[in-house]
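Here's the structure we're looking at; comments come further down.
All protein chains but one are shown at their positions in the complex.
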Amino acid sequence: MRRVSKDGRLLDRPCCRPSRRAHPSPSAQERAPQDEVRNSSRSQLKIEKRSRMTLWLTLAVNSIAFGGLLFLLSAGFSLIFGLMRIPNLMHGSFFMLGAYFGVTLMLPAVGANFWVAALASAVAMAIIGAGVERLLLRRLAGQELAQVLLTLGLSFIVSDLCLMIWTGDPWQPLAPAELRGVVRAGGIVFPLYRLAVVVIAVAVAAALWLLVDWTRLGAMIRAGVDDAPIARVVGIRVSRLFTLVFALGAALAAFAGVVGAPILSVYPGLDADMLPLALIVVILGGTGSLLGALVGSFLIGFLYNFGQARFPDLAYVILFLPMLLVLVLRPQGLFGKGGS
Amino acid sequence: MKFDRRRFIEAAGAGLSASALPSLVRAQSGPIRLGLMTVKTGPLASGGIDMERALVQYLKERNYTMGGRKVDLFVGDSGGVPAQARTKIQELVERDKIHVMIGPLDTASALAADDYIRQAQLLTLSVAAAEDMTQRKPNPWFTRGTSTSSQSAQPLADYCYKTLKHQRMVTIADDIAYGHEMCAGFQRVFEDSGGKIVQKLFSPLTVPDYGTYIAQLKTNVDGIFLGFAGSNGFRYFRQFNEYGLKGKVNVVGGMTAFDEAVLRNMGDEALGIITTCWYSAEIENAINKKFAANFRVDWNYDPGFYAAATYVEAAVLEATLNAIKGNIEDKQAFMKAVRGIKVDTARGPVSFDRYGNVVGSVYIRKVERKEGRLVNRVIHTYPNVSQFWTYEEKEFLANPVYARDYPPARYLE
Partner (left out) sequence: MTRVTAPNAAFALALLGLSTVPLWVGNSYYVDVASQILLFAVFALALNVLVGYGGLVSLGHAGLFAVSGYTAGLMLQAGFGHAAAIAGAVLVTLLASAVFAVLALRSTGIGFLMITLALGQILWGIAYRWADLTNGDNGVSISARPAPFGISLSGAPSFYYATLVVFLFALAAMAAFERSPFGASLRGTRDQARRMTALGYNVWLIRFLAFLFSGFWCSVAGLLYLYNKQFISPQVSALQASAEVLLMVISGGAATLLGPIAGAAVVVIMKYVVSAYVVRWNLVLGVIFVAIISFMPEGLVPGSVRIWGFARRRWRALRPARKSASGAPP
């Protein structure tokens, strides 16, 4: 019972954080005889342990799933940053705009299939990205800082446009029919679609790796990342490469946006929520390195999920601190090449 | 891009007359300048736009006349940023010279503008739920016709324990004052009735992924109470279902978790959810039938919390104006009248306690399908609910304000 002093004030002091330790209520303890107490507390511990296992397992699978989504988001960013040396602050905008576009295509009025919508959205954003690069960024060739600021200004424009067109309500499409439902394993229940996202991420990673390591285009990109001026000397049309890579980055972001929409939904402010995560992943993993983006994504997926669960107050600090440390101690990131 | 010509002309006229020195005493036959402080951009925009639509509907029905005088409406947009809300309220008061304000929408904006409202002696009919503004730090110019954060949650807790026979529950809400206060009220009544809240979760207001919070959820409970605002209830519930939890744990919602505005975007998965609110589009009284029907004709969806809020506040405003014979310049008389008024509104009969907070009916609703669309059907009514529930006013106020950790949660596992 709550203890109240004579003049009506409360005597209990508020407790701090809801703790995960069991607080069996005093009355239950007092009433049960000795044996039952021992058994009930033992089985309580077992339930405790199992539920904690379930929690960790679910969080771990969640982290991997989120990491997959982050990779899709960050791969494009990494390429752009690596090749063009500009952190594209519009990347979140492409993610959000692509997601809105894809969701619109999935409306009953248009009725496109989920995958068709995702690809169509990617193509649309590629065109827009190419346009932005060719018409605006190229005017500022060589002035990296100005280019960064330009992408920042464009992100303001895009976010307001999205609000104008799609209003303030969140849009959340259902996952494609064949991927709905849950998976039950190891005592946990997990949405099938999130696991599918991991598979998609790995597939895209493989495709990108093939592109970068095994094709001529990829070789040109790698040359540009390593040393753009010399690449020009050798005859590689680096400016055209820039446009291509920017478009590719935008397409990847849009694809990620549509794929992520059933999980995250699409809402105003999504760009501002996702851009910092892409930033962290790429800085951590190393600009221009796809392996770095992959490793970084899963790392951040874990930090994000476990951080939110264990240290909700410091959730963002936990995310940005590694980025900061990497920037200060090893600016090229875990797998990056050379200094920025 | 919208260029609001009407606003421009009005404001230009107001600006010109405002710069005339000395300021003229307004004749009683001049129009009443009504300000609406809402949110039209940003995540809270859908509720804010509803607020404007319902208020305009009310004014149109009465030909923009209340208490025998014309009414001029000025709309301010805070973008959901509390500091900007405060500046916009300042703009409405100092530049547009409003007599009375309906709004603001969100609790944080009300708290940010609290001292300005006192300083400017701005008559305020609030939509926002900030509790202490009508409790321990009562603002003499502030009145609220909707609900405090916990006013609608407390009856739901009673319903959960007594009717639904839930013994163990979990609460989850946005990590803002509104969410804290709502869960605290729910917890207090639920535990005082005999139940146990075994887990309290708070998620940030904008979080892309609720996966972490669903992972931490204890599933060996009877029900989960959702104290979300805006469309977070909808987003959380979607993910909740994806993890296969629907049917395992009963879902009950607070007054903004499954509002009519988000319900229209949901499907059959929402059927059967029980929520509480001081309003439902399905309330059977003459005023509401007309209001909801007309709103539906105009905008093609049912009015919810936000639309009803301004419609009810406008009714309160009109009744008060009638009581003081339209003399809104007499602020003291206005505040005295509003605290003594009894009005029949779309939400049913309302009156006000001595702190300016409403005393009215709270409805327990269930989501059902009617005429092909999802509605919140009223399954139970708690009449004459005050912000103190069944607790004695002095004892209630002697306790600290409802917060994240007050009342202390004793049964957490």
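In order of appearance the chains are A and B, and numbering begins at 1 in each one.
We adopt the following convention: a residue touches a chain if its C-beta (ideal position, glycine included) is under 8 Å from a C-beta of that chain, and two chains touch if they have at least 3 such contacts.
Just so it is clear, the structure is predicted and the values come from calculations on it, not from any experiment.
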Considering the complete assembly, the absent chain touches shown chains A, B
Of B:55, B:73, B:177 or B:378, which sits in contact with the chain we cannot see? B:177
From A:53, A:141, A:161 or A:185, residue that would touch the chain that is not displayed: A:161
Omitted-chain contact residue, chosen from A:75, A:150 or A:175: A:150
Who touches the missing chain here, B:172, B:205 or B:308? B:205
Residue ranges of subunit B at the interface with the undisplayed chain: 1-4, 7-8, 11, 15, 18-21, 40-41, 76-77, 81-83, 86-87, 90-91, 93-95, 107-108, 111-112, 114-116, 119, 175-177, 204-205, 404
Touching the absent chain: which residues on subunit A qualify? 85-87, 136, 139-140, 143-146, 148-150, 152-157, 159-161, 164, 272, 276, 279-280, 283, 312-317, 319-321, 323-324, 327-328, 331, 340
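Everything that follows uses one rule, which is that only the chains that are shown with their structure count from here on.
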What whole-Å value do you get for the distance between subunit A and subunit B if each is reduced to the mean of its CA atoms? 34
Seen from subunit A, its contact residues with subunit B in the complex are 2, 8-10, 12-16, 18-20, 22-23, 25, 47, 51, 55, 58-59, 62, 65-66, 163-164, 167-170, 172, 175, 182, 184, 189-191, 193-194, 263-265, 267-270, 273-274, 304-305, 308-309, 312, 315
Footprint of subunit A on subunit B - complex, ascending: 1, 41-46, 49, 175, 196, 199-200, 202, 204, 206-209, 211-216, 218, 220, 231, 234-235, 238-239, 242-245, 261-262, 265, 394-395, 398-400, 403, 405-413
